[in-house]
Structure formats: structure tokens, C-alpha cells
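Please find one structure pasted underneath; my questions will follow.
All protein chains but one are shown in place.
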Amino acid sequence: MIYEVFRQERKGQAFAHAGSVEAANDEFAEAYAREQYGRRGESAALWVVPRDAVHEIEDFADELQKNYHRVDGYPLKEKLGKARERAGTT
Amino acid sequence: MDQREQEFLEYVQSGGQVETDDWMPDEYRAKLIKFIEMHGNSELMGVLPEREWILRAPTLQRKLALTAKVQDEVGHSQLIYRVVEDLGKPREQCLDDLISGKSKFHNVFHYPTKTWGDVGVIAWLVDAAAIISQKALLKCSYAPYARIMKKICWEESFHILHGRDVILTMMLGTDEQRGLVQEALNRWWGPLMQFHGNPIAKEDDPMYVWRIKSQGNEEARQQFLDGYVPQIWELGLTVPDPKLRKRDDGVWAYTEPDWAELKHVVTGHGPKTAERLELRRTTREENAWVRQALLAPAA
Partner (left out) sequence: MNAQALLELADDELILGWRNSEWTGIAPLLEEDVAFSSIAQNEIGHARALYELAARELGTTADELAFDRSPDEYRCSKLVQLRLVPDWARTIARHCLYERADQARIEALKGSDDPELAGLAAKIDREEAYHRMHAEMWRDRLENEPRFVAAIEELEPLSDVRDEQIPEFADLWDEMTMVRRSVAGATW
């Protein structure tokens, strides 16, 4: 079985995918991940997950220009300029 | 090349990254597997010349450092074969092909080690030559491979420190110890100069075209010479090549390496090739039952 290994380099940081190990069961996977990704003290923590349990999503639909989700949906510069003019604070 | 393949080529040539489940041209996949597999084979075979010296290390610190180095190399082969397997070629098939001679491994691992001087020279210079190629692979278009290269490069940096420490200690020691270093260097220089491969123009190298490699062979060799010849000379060691010098334009000139020897060796005719493949074959067969026992559902 293939297990994916995620490692956290230092406490507080996100867990990032580090690689995978082949193991007979969870116990072996933990032992192997511990050594392959931790023997030099390079990881604060590891998550070890059977590959089947990881579900990948890589398709996203954005057909109708949802600009309210993006920075360019909020054109403030021109309005701010005019507001300052009106307030006499330019 | 059809349009889809052409678009893919342009994509990788402009720095595009490829993941495991992405569509890729058959040629790209085949070249990738062959290249990465050879790397995995090399790490696994590189273990064999060094592990003899684990048992002969002359201090506890050297014993630990050398065992850890060899352990890293086994670990690298694990990382690399996992990448190959996810591309479609199972580990066991890779090992079959390695042992039968169908697939290759780097020239340097076909040669014998003779003294503790070799231990130092290998860790200092052979690993240095390898790390130059490996740093270039950090930019490989195939992302899973580029990602494992980060861990590999980080671990290799310890190996070079260890190698340098072994060499410096010997160079500060007795005349006999200094002699061991020079003698080992004399033997390893030829294979080292061949290591990066013949100077094929990178535009003619399919590995570069597909951005699997991001560096040409000659570029890598020049980088090696630029970085390490000064380190060799500053210790009072000599390089066994009377033509070796840095020209005014910054390019290193040297005696043309023996490309026939390189070809002869990597096609399976090195001094130690047969013996080492045989060791891999017998240890693998001897312990096939262990892999079977792990596959069986727990009692």
C-alpha cells in the first residue's frame, strides 16, 4: 500500500506534502515515514495517510467572471480621487 | 509531432510544470522514466562500493557519518523509484531491469574502492559532481521529481561536508595518509571527468529539449571544474591531467576524456559491474520471502 506523507517543518507552519512510502500497514507506514522524513530532526510533525484516503480536486468552474471575488472587482482609485477633491483634502 | 504534443513542448520549454496525472506525450513519459530510473539505479548501486567501508571506518564518528551517508543514498533510491512507479513502471520491474543489465547506472559506481582515501574522494568529489547535476534538476519540468530533488540536494550537502572532513584530516596527517588521498584522486579523476557525459549540445539532447534536464553536459562539467579544482590544488594535491588549466576566457581546458571507456562501462562492462549486480541479485532473491510475508494479510 502507498501512504502519502505530509510534513510540518516547524511548529505553527502548514503541513506540506513530502512524498510517499510503500508499507504493509499503518504501523509499518509510520515507522518508515518517521525514518525517511524525520531521522535528521527535520520535521516537527508528520501526517501519514493511505493514498486512497486523499481525494484530489483540480477542476474549478468560473464561467461568468466573478469579479467580486477578485481585487479588480473593486476599482477604488478613481472614486477616492474624486472624494478627496470634494472634501477639499487633495 | 501533433498539435497537442507541440503545445506541451512549448509549455515545458516556457517553464511549465507537469504533475503525475496530467496528460503527457508518450515520448516525454518514456524519456522521463528512463532518466529518472537511471538516477534511482545509480543511488542504489552507489551504495555498494561505500558500504564495505562502513565496516572498516576507523573512528566511531566516521562510522556513524558514513552509515548515515549510505542510508541517505538508499533513501534517495526509495524516493526516486516511487516517482518512477507513479509514472507507470513498478519498482520490482525497475529492479529486474537493473539486475539483468537492461537499464543503466552512472559510470562512477562501476569502479572499485581500494582504500580509505577512496572514501574521502568519493564523498568529496563524486558527490560534488552529482550535486551539480542534481541542483540543475530542481528545475525539472516534471514536478514530482523536482520536488524530491530538494530533499536529495539537502542531504547531499552533508555528504560533501563529511567527504571534505575526511580528506582534510588525512591531508593534515602522516605522509602515508596524504599518499592515500593522492593515489585515490589519481584513480578517480578519469571517471569524474566522464561523469557528466559527452559534450552533446543541449539543443540536441532530448532530455534538455523536454526540460527534464535544465543544463547541458559541458556546462555541468565546467561548473564542477570551476568549483573543485581550486579546492584540490589548495591542498597541495595534483590533478593527473597536465593539460588542465583555466583559460583567459574562464573556460577550463583539459585532456579529452575517454568517451569509449565511458560507453564501455555504462553498457555493463565496468571492472565491478558484474560482481555488484550479482550481489543485488542474490540479496534480492534471498529475501523475496520477506516481501511475500509483508504482502500477506496479517495473521
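The first chain written gets the first letter, and so on, giving A and B; residue counts start at 1 in each chain.
By our rule, contacts are C-beta pairs under 8 Å (C-beta built on N, C-alpha and C of every residue); 3 or more make two chains touch, one makes a residue touch a chain.
Since the model is a prediction, treat every value here as computed from it, not as a measurement.
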item	value
Hidden partner chain, touching residue among B:170, B:232 or B:265	B:170
Candidate in contact with the missing chain, chosen from B:47, B:108, B:193 or B:232	B:47
Residues from chain B at the interface with the omitted partner, ascending	47-48, 50-51, 53-60, 62-64, 67-68, 70-71, 73-75, 77-78, 81, 91, 116, 166, 169-170, 172-174, 176-177, 279-280, 282-283, 286-287, 289-291, 293-294, 298-299
Touching residues (missing chain, whole complex) on chain A	21-24, 27-28, 31-32, 34-36, 39
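Just so it is clear, only the chains that are shown with their structure count from here on.
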item	value
Chain A-touching residues of chain B, taken from the complex the two chains share	21, 71, 75, 78-79, 82, 86, 91, 147-148, 151, 155, 294-295, 298
Residues on chain A engaged by chain B in the complex (per definition of touch)	2, 18-22, 24-25, 28, 36, 39-40, 56
